[in-house]
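Quick one: the structure is below, and I'll ask about it shortly.
Removed from the display is one protein chain of the complex; every other protein chain stays in position.
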Amino acid sequence: MKMITINKSEWADGLQKAAQAYRLFGPVKEKEFHSFKRLQDGVLPDLACLNTRLSPKHLIYPQSEVMFDYTLDESRADHHILKEAARDDSPQAVVGIRPCDAKAFVLVRMNFDTPEYQDPYWIRAYEATTLVGLGCAAPCSSCFCTTAGCGPYHEEGLDVLLADAGNHYLAKVLTEKGAKFVAAAGWKTAAEPQAADRTIAALKQASESKITSFVQTDNLRSTETTDLHNAAFWEEVSFSCINCGTCTFSCPTCWCFDIQDENRGKAGVRMKNWDSCMYPLFTLHGTGHNPRGTKLHRVRQRFMHKLKYFVDKYDRGIHCVGCGRCVRLCPVNIDIRRVCNMMNNFAASGAACAIE
Amino acid sequence: MLNPYLPYPVRIDDIAVETEDKNLKTFKFTFLDPGDEQKFAYKAGQFAELSVTGKGEIPIGIASSPTEKGFVMFTVNRVGLVSSHMHAMKPGDVMGIRGPMGNCYPWERMQGKNVVIIGGGFAFTTLRSSIVYMLHPDNRPKFKDIHVIYGARGPGMLLYRDELAEWERRDDIHMHITVDATTDPNWKYNVGFVPAITEKKAPPAGDDTYAIICGPPIMIKFTQPVLDRLGYSHDKIIMSLENRMKCGIGMCGRCNIGKEFVCKDGPVFTLEQLNKTPREY
Partner (left out) sequence: MLSYTEKIREIAGRLLQSGAVEMVIGFRAGTVPMMNEPHFAKTPADVQKLVWDSHCGINLANYLTDRKEKIGVLAKGCDSRNIVTHIIENKIKREQLVIIGVPCKGMVDKRKIAMKAETEITEVIEAETTITAKGHGFSKTFEKKDVLQHNCSLCIHRNPVIHDEMVAPPVVEQQGVDRYADVRSIAAMTPEQRWKYFEDLLAPCIRCYACRNACPLCYCPTCFVDESRPQWVGKSLDPSDVRTFHFLRAYHCAGRCTDCGACERACPVGINMRTFTKKLEQDCLDLFGWEVGLDPEVRPPLDVYRPQDPNDFIK
C-alpha cells in the first residue's frame, strides 16, 4: 500500500491535472448547504465542509436515470422495442467524499451486484468511479459511524484516503483505481510509511474521541424477526412520521427505485427513479390491497429493513453507516439511533403491535 | 454484462377472452428473435414481467408449460394501467417479456409424491402450467396421485374451461371443479367454496403428499385451517405469493416480506417459511 505526501501547494495543480482524465466531483457550497457537484473550471472541493446536506449516492445512482429509449412510431421497423440509452461511463472521481458515504457504496453494491443478477447501470457507474476520501476530523454530534460499522477514517470502499496533516495531506492509496488517480494528478512524493501511519492513527483517534453518539446492535441478529415486527413500540415510533421521503432520499444506503415510462410525442424512455418505502404507492397492489397500508407498516419496514432484515440476509452488520443525515433532516425528529437501541434492547413481551 | 431490465421483444399471436366478465384475457406470444425462446427457458411456477412500451411492466405468472414449445402464454386480469392497455391490444402487436423470474414450485421435492393443487379465481395460471407439465407423458410417471381443487364465483368465471373439461375426462388426474353458486341446470360439478370442497375431497395428509395453494387472500385464509385439520404439515403446504413488483430481480426493494423478496426468493414459499416472516402480502 502506497503512502504519498501531497503538499497543499500541489493540491490545486494536481486536481487540475486529474481533471484531464476524470470528471471531478466534490463538495461545493451553494447558498446554505454543501452538496456534491461537478468541479468545473478549476473549482476546488470545499474540504472544510462538515458533510454535505444530501449524500453523494446520486453520483453513481442518479435520482432519475434513463435506461432505455424507444419509439412508438409504427412506421419505424424498431417500434416498441427498447434500446439501451446512451450514457457517459467515462472515468469520474469524487474528491472529498467522507468514509461513511464511501462505505455506503459497499453496502449498496450487495443489492445491485448479486450472483444471480447485475444491475448494469449501477455497476458501470461504480466501476467508472474513483473515491478519493477525506478522513473526517470534525464529526457532527449526530454522527454515530463508529458503532455503525464505519468510522471517520474507515477505508472500506475508498480508493484513496486523505488525511489532513496541517500543511500537507497524507494520501493512503488503497486500490489500483486510487493509484491511477494519484498518478494522473502527478502526486508522487512518497511518505515515510510508518510515520504516516502513526500520523493517521493519531488523527483517527482524535476524531473518534469526538464522537459522542452511539447505537447498540449486538442483539439484533439473535432477536426473532416476527417478535420484533410485532413489538408494541412501533405505534409510538411511527406516530410523528409524515411519510415523506426525506430520510430515504438523504440516506447514502437507501437504494429502492421505481421504473417508469415517459413519452414525448412518439418517442419515449424507460427510466429508474428513486422511490421510498415511506410512500403508500410503493407497495399498493393493482387491486387496491396494500400490504403496507399504514404509516406504521412503512416506518416499521424502513427500520426493520435497515436494522434486521439486512443484518439477517447478509450478515454484514446494519444497513446504515451512521452518517446522521436522516437524524438531522427528519422534519419531525424521528431518530434512527433511538429506534435502533429500542430494537436492540427489545424483549418479547405480552404487548403486541396493533397492526399485523 | 447482460441487462436484466431489457425485455425480449415478442409479438402477440393470439388473444382469447377467458371469462364471461371479459376481465381476463389469455395472450399467446412468440419471440421476434426465435433464439430468445431458448434464453427464456422456464419452469412451472415462475413469472415474467410483461412490458408495454410507454406504459410500463407488470409481473404475471407464466400460464404455459415448459412442455409447450413455440409460444409462451399469460392470462392477464384487467386491473391497472398496463393490463388495461394490454386488453386493448391486438394480435400482431409488439411488446416485451422479461424473465423468467422467481423460483418455481418444488418439482424435485415433489417427485414420487401425491400433489394436490388448490386454486381459486384467476390465480390458476401457474397452476395450469403445473398441471400441463405434470400430465405430459414424460413427466406423469414422476408423480403419484394428482388432485385439482379449483373454484371460481360461477361457471363463466373459470379459466381454461376446455382444458378443465378435457382433464375431467382423464383417469390420471382427479378434478374437483367447483363454483360458489350457479343457476345453470346443466352444471355437473361441485357447488361450494374452495375450503369446503377441500375439506371433502382433499386426499389425507402424509409425508407423501404436497398441497399447492394459489388464490385470493380470502380463499387462502380459510383453506389453511382446513389443511391444518386434515393434518397437512406446514412444510408440505406450498404457496405462491403476489406483491407489487417493479424490477422482478430483487433490487427495487418493494416486494419483500421480511428479508425475502417475493420476486426473487419467491414467489413460491412453504407455509413453514411464511410462518417465520412478517405477513406483508
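The first chain written gets the first letter, and so on, giving A and B; residue counts start at 1 in each chain.
Everything that follows uses one rule, which is that contacts are C-beta pairs under 8 Å (C-beta built on N, C-alpha and C of every residue); 3 or more make two chains touch, one makes a residue touch a chain.
Because the structure is a prediction, the values reported are computed rather than measured.
In the whole complex the chain that is left out makes contact with A, B. Contact with the chain not shown here comes from a single listed residue; of A:N7, A:Q40, A:S141 or A:Q205, that residue is A:S141.
The chain not displayed touches subunit A at residues 31-33, 50, 53-54, 63-64, 138, 140-142, 236, 239-240, 242-246, 249-250, 258, 260, 262, 271, 273, 276, 279-281, 327-329, 331-335, 337-338. Residue positions on subunit B in contact with the hidden chain: 80-81, 84, in rising order.
What we mean here is this: only the chains that are shown with their structure count from here on.
Taking each chain's centre as the mean of its C-alpha atoms, subunit A lies 39 Å from subunit B. The touching residues of subunit A, counted against subunit B in their complex, run 67-68, 70, 72, 79-82, 84, 111-112, 114, 116-120, 123-124, 225-226, 229, 255-261, 263, 268, 270, 275, 277, 282-287, 289, 291-292, 297, 301, 304-305, 308-310, 312-313, 356.
Within the complex formed with subunit A, the residues of subunit B that make contact are 1-7, 9, 32, 51, 53-58, 79-80, 83, 93-96, 217, 242-244, 246-247, 249-256, 258-259, 264, 276-281.
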